[in-house]
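A protein chain is absent from this complex, but the other protein chains hold their places.
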């Protein structure tokens, strides 16, 4: 398919998107200079400014995930979230066709059944509609997606006046696609980062958030942070001036707080001075409890972890997380609940600083082992590609062929995420030994593969166990799913 | 007016209550034995059982305030609260006509404009409707009211199968009426307590909750607890077997936690062995913040205080507290938010135990000074009446002539409630000196009366200040009140 | 014509109280204090004061400039039943001012104020800080009316 088939792109042939066709002549996407001028003219704060302001006030900025297919629906969603929960930053979550450059599929679904899209197909809608969204609300917007190659999406976003853009050449490749070589995604993201540098020269600082969440399930903190450090170094070298390092809540208080508090230390250590770095927490990104009360307990807890870890921003979840993309009411409720952790009445809540300090030392040492050999290399991109190929960098549960997933994470008895197997990761023997010792109590040494899988599954379902939710999936809220099991299996007719 | 004019009372002449008249022949209220048999037959747990169960599980039971005039509306309210927030115990809050035996006014308003009632007029509706409410829901019910003389209400409640009843001869007199002599209210409540004893003999333990909240505004913990101790001793002597001692959150973490943790110590010290005593926290009972976020912060904080103080139960507030009786949705939200403080993920939250210990010592010593001279007396009721007359017992901001309100409370710089003036309270000079010292920083010694009133007003508005809500009252949510100021004042026509 | 003001007693009397079914005391305590601070002679009937008790106080204090009634619990309408009769019968002659929380529920703005005016209330205030201003205005008005009367009689 050809790009020119889309609104906002040269040669757009009046493809009708849902609702009404984009209102105006679909001439070329504005140049970076034009977009920068538009952004300045808007008179609304950029995401980077909001993050600075929140950090100065000691407030964790609150941001939802939110994206629906139709344009009018997206407008209603944003307006309602702002009216009822006033998040500091708002989001356009992009559908997964668009993420994978399946623009044709995105547009077809948009035209046939927009509610079937799991996000806002930004490229299909085009930058003029993007501006409409942006002008509708007071909060700055971020694009959250998962695109190994986000160049087109980036241009549409910036043209829409959007000042925060998530992703990275590793973190938006390995969890989000199967067969995109790292060289391609890293190259594409270098382009995005360079465009951020260009915009900065025009006076607009784009907040570039790195997706340290990766595959979200049992990601050891040092893996998340090491990959963010590498992406951050690449971004800074390309001219990015504001970097948000996102870390996914793993579920262990001291470890999560330590990971968040490590972010400024790592920034100091590995990044050039002129770059602003913010720590961001993603509320628990793994298997969520199914019962509303339990999900809400976890949402509040996540927000408290962000506060205690000194995060600049929190990305919230909703009590419908286990079921599907949340409705607007659940999203509002999640935001409002999370914001309670910003309460001035909770100043008295503290963490065990010794324990946090110990976790921090471990995390920082492990990150150093992972990134320092690579940062020494002349061509960092080449070094990263090689490292993944050889397992010196790795992630668990990779969606992509380009990571080996040889590392095996497990929870220790206190719930912290450790390495059961470090694969080829270049850890000092002290780290390997410590991890082995911490996990010893879990299954004993060298568990059988079966016990390992059971154990892993238990670890994945950690919070369902904490809340003693019984294993058989409880039905979805309100409208229960109809029984599905082998409904159309024809009865087995045994010949007599 | 005559009592016989009411359903549920002998001779009821078919006075139509709102909705439809009570369905059946309005014969005499059941006897205690009949009521006890009915309660046993219901097969639902009593309030006392729920409290025991929650305490055993380490869960703070959650209970709303809720009461509306119409019977159908009350049914809908209870059913919705149970369906959407599943409180451990539910409430019938009684309207203030009924509280003051103004049964005729209650019935008239019920018939003309039931929504004008600030609670459920239980006596007007009668015990058959009470049973209907009780049978509608799974949670046990408590009657919350404010009646100096609650005997009729008690009989209707027990006949309705309701197993928890709030009040006391001091705590439901002084804050709730102007001219009822203490002898009368204490006598009437002795009757209620004796009826509880009788029911206990029939196998039904009524939870008798004492309203330590008193006038709710700047009540020093030792005053609240001393009065509860006296009421508890009277109740226990009359045969009550389950006593809930309610304490109003004052707003200072260590002081509130200390007050709650003092309750089992006081029970141990002053009550006979066979009596079960539960600590109950009322979420902040003074001037509430007006902005929803701030009100919600306070609601969650209160619930956390209950948990940290080891309370068996929490009475919740809503984000509409500053405006008026909440709508159902706000009530649900308040309950759900408070319940988050029961989260198993918050085990790590602790208080400064040294500070709590210090506050506890002070509270227990002050309570001893207040109650021990009275407990020694042969006639405790007489001793109490005398003490109030002479100011040896006192409450701030009394609604009643029968307390002197000579004591002046103030907040110390940390927000804890202290005694600026102890009036005639029989405190040891050490206590008086400590209070004086703690308050010294507030206004200096002997503030001018003007400064005192300004200071007191500031203390009353404590949480509005904490949240930096500007003084001019912000408009009510959604429907703003129309401007009222001197609307009908005829223009002043100066003669020329 | 300024003579009318000389005819008024120097201590200005105000009758204060909280409505019949209402025991909220705090605002009442504070309002009494601040009016006294301004030199008013406050007859504070306190909480739970029926119309009848206000009327009796008016009869005892014929010089009272106003009856000031607080109501917080939402029951003001039923609690002021009989106010119009007390005024018609001449037992309450001075203006009646009410303030507080004048309906049940969190969503205000219904017909509550109209109903109160219809029931015999003269002025509704939201903030006690407006009280002294209103009392002064009422006094000026009365003085004006008296002046007018005097003037008319003289002309």
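Per-chain numbering from 1; labels A, B and C assigned in written order.
Please note the rule applied: contacts are C-beta pairs under 8 Å (C-beta built on N, C-alpha and C of every residue); 3 or more make two chains touch, one makes a residue touch a chain.
All of these numbers come straight from a predicted model, not from anything done at the bench.
Taking every chain of the complex into account, the absent chain touches A. Of the options A:212, A:289, A:326 or A:455, the residue whose C-beta touches the omitted chain is A:326.
Taking the complete complex into account, A:96 is the one of A:29, A:96 or A:435 that touches the chain left out.
The hidden chain makes contact, of the residues A:397, A:427 or A:463, with A:397. In the full complex, subunit A touches the omitted chain through residues 95-97, 99-100, 102, 105, 108-109, 113, 115-118, 146, 175-179, 215, 217, 320, 323-327, 330, 397-401, 405, 449-450, 453, 456-457, 460, 473, 476-482, 484-490, 492-495.
As a convention for this text, only the chains that are shown with their structure count from here on.
Rounded to a whole number, the gap between the C-alpha centres of subunit A and subunit B is 47 angstrom.
The mean-CA centres of subunit B and subunit C are about 31 angstrom from one another, to the nearest whole unit. Shown for subunit A are the residues in touch with two or more other chains, of which there are none.
The multi-chain contact residues of subunit C, meaning those touching 2 or more other chains, do not exist; every residue touches at most one other chain.
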